[in-house]
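Accompanying notes for the structure given below.
Complex shown without one protein chain; remaining protein chains in place.
Presenting subunit A:
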Amino acid sequence: MNSSPITSWDGATAYFTFADSGLGLWLSLIGSVALLVAIIWYGTRHESRDFAKFLKKP
């Protein structure tokens, strides 16, 4: 995958991956935000299940 926004270092400014590609930048950003939200949601569920499993133990 060619994610470089530059073809030469001469005069380069923002050179991070997908700096010139709206799609790649937005997918990375939205993906990382979604990941954090999903982990909080998953963590809450996982924690509740752990508690329920523990409380059911004889």
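Please note the rule applied: a residue touches a chain if its C-beta (ideal position, glycine included) is under 8 Å from a C-beta of that chain, and two chains touch if they have at least 3 such contacts; residues count from 1.
As a working rule, contacts and distances are computed from a predicted model.
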Worksheet, complete the sentence: Among "Sulfate adenylyltransferase subunit 2", "2Fe-2S iron-sulfur cluster binding domain-containing protein", "Acyl carrier protein" or "Ammonium transporter", the omitted chain is listed in UniProt as "Ammonium transporter"
Worksheet entry | Positions on subunit A where the hidden chain makes contact | 12-16, 19, 25-26, 29, 32-33, 36, 40, 43-44, 47, 50-51, 54-55
